[in-house]
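Yeah, one chain of the complex is gone here, protein chain that is, but the others are all in their spots.
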Amino acid sequence: MSLPIAPKPRLRRFHQARWDEPIIFELSTPGERGVLVPRPEPKVRDAVGDVVAALPEGVRRPTPPRLPEIAQMRVLRHYLRLSQQNLGADLNIDVGQGTCTMKYSPKVNEAVINTPKLADLHPLQAEASAQGVLEVFWQLERMLAEISGMDRVSLHSAAGSAAIWTNVAMIRAYHAARGEGDQRTEVITTIFSHPSNAACAEMAGYDVITIHPDADGYPDIDALKAAVSDRTAALLITNPEDTGIFNPRIREFVDIVHGVGGLAAYDQANANGILGITQARAAGFDLCHFNLHKTFSTPHACGGPAAGASGVSAELAPFLPGPLVEYDGDHFFLDHNRPQSIGKVAPFYGVTPNIVRAYAWIRALGAEGLRAVAETAVLNNNYLLKRVLDIPGASAPYASGRRRIEQVRYSWQELHEQTGVTSEEIGLRVADFGAHYWTSHHPHVVPQPFTLEPTESYSKDELDEYADILAEVAREARETPDVVRTAPHNQTVHHTHHDDLDDPERWAITWRAYRRKHFGEHP
Amino acid sequence: MSLPIAPKPRLRRFHQARWDEPIIFELSTPGERGVLVPRPEPKVRDAVGDVVAALPEGVRRPTPPRLPEIAQMRVLRHYLRLSQQNLGADLNIDVGQGTCTMKYSPKVNEAVINTPKLADLHPLQAEASAQGVLEVFWQLERMLAEISGMDRVSLHSAAGSAAIWTNVAMIRAYHAARGEGDQRTEVITTIFSHPSNAACAEMAGYDVITIHPDADGYPDIDALKAAVSDRTAALLITNPEDTGIFNPRIREFVDIVHGVGGLAAYDQANANGILGITQARAAGFDLCHFNLHKTFSTPHACGGPAAGASGVSAELAPFLPGPLVEYDGDHFFLDHNRPQSIGKVAPFYGVTPNIVRAYAWIRALGAEGLRAVAETAVLNNNYLLKRVLDIPGASAPYASGRRRIEQVRYSWQELHEQTGVTSEEIGLRVADFGAHYWTSHHPHVVPQPFTLEPTESYSKDELDEYADILAEVAREARETPDVVRTAPHNQTVHHTHHDDLDDPERWAITWRAYRRKHFGEHP
Amino acid sequence: MTEPFVHPYVPNTAPRTRAAMLEAVGATSIDEFYADCPPELRLDRPLDLPAPLLSETELVRHMDGLLNRNVSTREVLSFLGAGTYQHQVPAVVEEVINRSEFLTAYAGEPYEDHGRFQALFQYQSLMAELLNMDVVNVPTYDGFQATGTALTMAGRLTGRQQVLVVSDVHPDKLAKVRDYVRPYLDLVHITSRGSGADVDAVLAHVSKNAEIVACVWVETPSYHGAVETELRRLADAAHEAGALLVVGTDPIGLGVLAPPADLGADIVCGDIQSLGLRQWYGGAHAGFIAVHDDPRFVMELPSRLFGLASTTVPGEYGFGDVAFERTSLAIREDGKEWVGTAAALWGIAAGVYLALMGPAGMAELGETLLAHTRYAMDQLAAIPGVVLADDGVHLREFVVDVSGTGLSATDVVTTLRGRGIEPGVVVDEHRLLVCVTEVHTSQDIDRLAGEIASLVKETPA
Partner (left out) sequence: MTEPFVHPYVPNTAPRTRAAMLEAVGATSIDEFYADCPPELRLDRPLDLPAPLLSETELVRHMDGLLNRNVSTREVLSFLGAGTYQHQVPAVVEEVINRSEFLTAYAGEPYEDHGRFQALFQYQSLMAELLNMDVVNVPTYDGFQATGTALTMAGRLTGRQQVLVVSDVHPDKLAKVRDYVRPYLDLVHITSRGSGADVDAVLAHVSKNAEIVACVWVETPSYHGAVETELRRLADAAHEAGALLVVGTDPIGLGVLAPPADLGADIVCGDIQSLGLRQWYGGAHAGFIAVHDDPRFVMELPSRLFGLASTTVPGEYGFGDVAFERTSLAIREDGKEWVGTAAALWGIAAGVYLALMGPAGMAELGETLLAHTRYAMDQLAAIPGVVLADDGVHLREFVVDVSGTGLSATDVVTTLRGRGIEPGVVVDEHRLLVCVTEVHTSQDIDRLAGEIASLVKETPA
């Protein structure tokens, strides 16, 4: 064979890096060192003596921790190899992690934050020496207020769920302040709202009432009417829900809750398709939250650090966690004097690197850019919807024929009925093409689900590639189902047995537990 | 199957990442943008008008360059995927790139250099605002002088070969200054010295005489004696040579050349095993050079930027390229006033990032550490030698039974005679285990060669893994030679046909040439 | 209006592409997609945001302009701690966590995100060795959250409501914990002796309230840096009453200090910022919770737990979620508390950190910290009018009382800031919390002491 090279086939012939690495403990060699630390200088030693020997009985560690001993380059190499065994949004067409808004995290923002001027600031240093970072906090609060229509925004929460918690804690404080703390014992949410809404409410001491969708996929308004009462503390709801269906009667939902004295909190983690289109406050919400790691581009970091922002109306503002950043026209400062505040929700002021990244992202786009983001996310989603619906066996339950906002929860139910292959199995086979999808949160209201959210970040070609992969795997499910059932084949590892993970006798959450339980080793 | 997991087999089951990426031009979509640049402000536009339209006839580009149009994330993704398809010394046990000293490039040095305080300095800015970097240059010169025993050191050269060129240019200038420029027309080198010694000498206008090894693998001293004359400008030689054999009569070699009025230049790119053990000056050399990207740990960067340092005796110092960094007890400054200098060998002062990395590396180790480096590199090499010689079919020609310094040129000749499998084929199969080796520079004086240099960076376990891979592939060469001959199997790409690369009618050095020659496309 | 632009972050705004896609889906305008959003909810104006900084040149210039107004702890001499600490962060740690693959991954399956699963399993395992406990979670948000959860776990496990707070706890942490546990637990304080718990008072309280105490909560080092030396007695007392011992700690000292589990702790929790994370203005925290491998305890953890699993290929390490059905992701409000995006990357960082440090690194670091702390205590206590709040064993932090100098703590801070030193955190009018770590040299500490001494000298008594 010689030049020219034949055209590439339609689908890439992928193989994930496979290094077959041991567990890090297996790399240990006695005496090796990965890094050295500063040692007490002779002067200090002379002054203080042997501080370790001087520790009281029982306080001194009797034997060194059984950490591995590995030279620096080998540690590095091990983790670099592991990194290649991790897809990452930068590497793949990450539209399969629907509801997670896997958009591009611009590299320039990494360059911006990785400076000692940010990474090496102490939270309690003089405010005068932290004016830059304080201004970023202050400005981002104002931008998010504009985007949501809310009056004040807290940036303290470490993630979306943490922001939901913050909102629930403010709801609790609000009712308590009005003397209705004991009466308002119920929180209402919907089954398509993120599970953390229900779980945070429960953790805050509330009883949770869950509304299911009606036949069109909208949260059932009659169920809501039946659920509200003077026990209602709040409605926690998202819109669009993870189906990508926008609830046109959302204002009515809020009014119904307001009508009984409850508050309405908007889970705006799904805001990517509506930036600059509609504001939370327009629908009457009292509280809302954003995920900076979704809509505002901060990287997902293998599952955090993330960042959540809680926006509230003026009425709720006194309850915001502290401290808030204020500006006296001259200097930015931290206002700790907030008597009605729910207090601290995090050690200091929020996840600084993500707050700065989010600010930089908005500054790079401006209003016009944010609107382009929303519109393109929605265009991409409706385009992908079209491509997926063209695949025999795939469907998008509810609201059939209608447009979606930024994501869609799909179903392989038909394909499953025809072939017996499940959505989970299809997902594992998709991995063989260097892509992935997830099903969705439990419970699987949609049968054999998969959830796609293309965001604004992917080119049409990449959306087409993704749809082509799905079509190919669906074809395989009919024609060579065993290939699908035994997948993955081109991945770092092969089909994994999950049976031990739920058995307390056998599960191995750490290497030491594994060695103890399965090899009888005792430290 | 369930826990516990069976023990891992002796050799890792490797697969390199395979993304099957198109060529970047194939990713183009009209209208996409990868990055935006600052545009003239209205004020500027008003002042200068349409500067492009105003360009004279013929000066303005008639049609835009046919660069691809690709959004930022897609460009990033493409190159990240390519990066995973590149082994890199951080990722593999890179002992197979013998004579290249693939040692650990510490990550802390990357952190140190990646600051605007270095990356954003202009070479012509005020010396007063560059005191830090000037001091590093000055200090590194002194350290390399100490390591080599030389009097002055130039850091200008961009690589090892460039430093050889610099040395040859100084040799030429030296003889010219003594009125012997026309008489001294010959340079002597050895076949095991790097080809750049011969090539640079030739390029400088010299006739090259090459000495071959004697039966013991030492450069043939009688051949040298026969070669020298009053035409001899210099001897360019390395020691140990790429065989790892140290020439104990090196001082004699130098003396012979000095005896006829020639100079002796020591290629110290192989210095890793002799740091702190012996100095170039001790053997009488007039000039020497180091590769900072080998011995002093700066990363190899896919083949540069590198950095070469030329050390010379006081007698040769006037000929060093300019400017040199000097210190007046108070400030560091650039001395441009060097009338006998060969002038510029590079745009400014050398490859700054590598100069700073090399300095930091020496500072992290100190004298004791450098000696540990040398000793351990040598220990590792002799250990690996033992392991390789235990493989049936492998040998280490010359100096049999003797110790080697930091590397060995091995031979698969015996295995080849027995199986017909070549060293090159074995190398391709080694790639399937996530490692690699190269043969050596041409000409292959050693038949079926491969060259290993373990440096100080790898643990014993890793050297064992590497030896195990070689043993396994040697076994395959006997038992399943076809597996070896059709390798690689677990790599990014498969066996490649190299026939077109030497045919001017068909070679494709750029995408446009490929499209033109093989698809008849014309811009 | 700005010129129309195709933004590098939004490829499909390229006009031809946009048109082709609209056509493919049979829409004439983007607006059609918003049909469900009623007009009265629609924003009828552009968002009021600053003009975009379209080129990286403009963006970076703007951001640099802002951030250069900060002065970092590399530029001043800082003795600030109180929750966020300045430790050596090995470059390899940052190399690993800045890898695109780790930085931008989220929630792939154990197949395509095998690296993440293994890295976090290793984090759990490395922490487990340091703590001598068999189960460690994938990190939660921060030490505050971890503590809140550890205490509510104790409540759920014992079915009781009272938490005995026996150490000096950072007031902010206490505020967070109090609001967090409000529906389930009461915090009862037993004033500490400064250098540690008032064990006799704790014993007395526990024996009187044996039925209602859910747990004894110890912090070691305490808010004031004091190392609790009576853990074993506190554990015994708690256990005798059917209660648990919950210990909050910073693992940084565990190369030389006995792991709380060795002395009877049932749940150990805290923050891992010290283990390889920069300070980030207090924005880089992650919380750990460790328990023994007892399913009662494990099933109370809200966090994800990654465990080993076999694959169809012998010798291949697979991974998966252990007991996922515990979690709110699986069963919503019926799960334990909640779990969402947490602080995984910081866990990976801490894992790399511990792998680099090894037993010798942690032991040497612990020794350096103890020595530097003792040295700093001695130097400051030698200043006339300055006394140590207590003389217990301290790791990294201690409190000095400056009332004898005629100065307030704020005076000291204000003046020293003017001299390029952040001397510590004000605890109250006369007390200052000073923090030293391995990054300080004796010269640094001497300079602190010297500056305070000369300030004292300058001050009329």
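As written, the chains take the letters A, B and C, and residue 1 is the first residue of each chain.
Heads up, the rule we're going with is that contacts are C-beta pairs under 8 Å (C-beta built on N, C-alpha and C of every residue); 3 or more make two chains touch, one makes a residue touch a chain.
The model shown is predicted, which means the values in this text are computed figures rather than measured ones.
Taking the complete complex into account, the chain left out of view touches A, B, C. In the complete assembly, the contact with the undisplayed chain comes from B:E110, out of B:E110, B:D151, B:E414 or B:D468.
Summary of contacts with the chain left out: across C:N12, C:S100 or C:T158, the touching residue is C:S100. Contact with the chain not shown here comes from a single listed residue; of B:K8, B:R39 or B:R475, that residue is B:R39. Taking the complete complex into account, B:P347 is the one of B:P7, B:G179, B:G329 or B:P347 that touches the chain left out. Residues of chain A in contact with the chain left out of this view: 1-9, 13, 29-39, 69, 71-74, 76, 80, 106-111. In the full complex, chain C touches the hidden chain at residues 8, 55-57, 64, 74, 88, 90-91, 95, 99-100, 356, 438-439.
Here, only the chains that are shown with their structure count from here on.
Centroid to centroid, with C-alpha atoms defining each point, chain B and chain C lie 44 Å apart.
Looking at chain C, residues 7, 9-11, 17, 54, 56, 90, 92, 95, 100, 308-313, 315-318 sit in touch with two or more other chains.
Counting only residues that touch two or more partner chains, chain B has 1-4, 8, 13, 29, 32, 71-74, 76, 80, 106-107.
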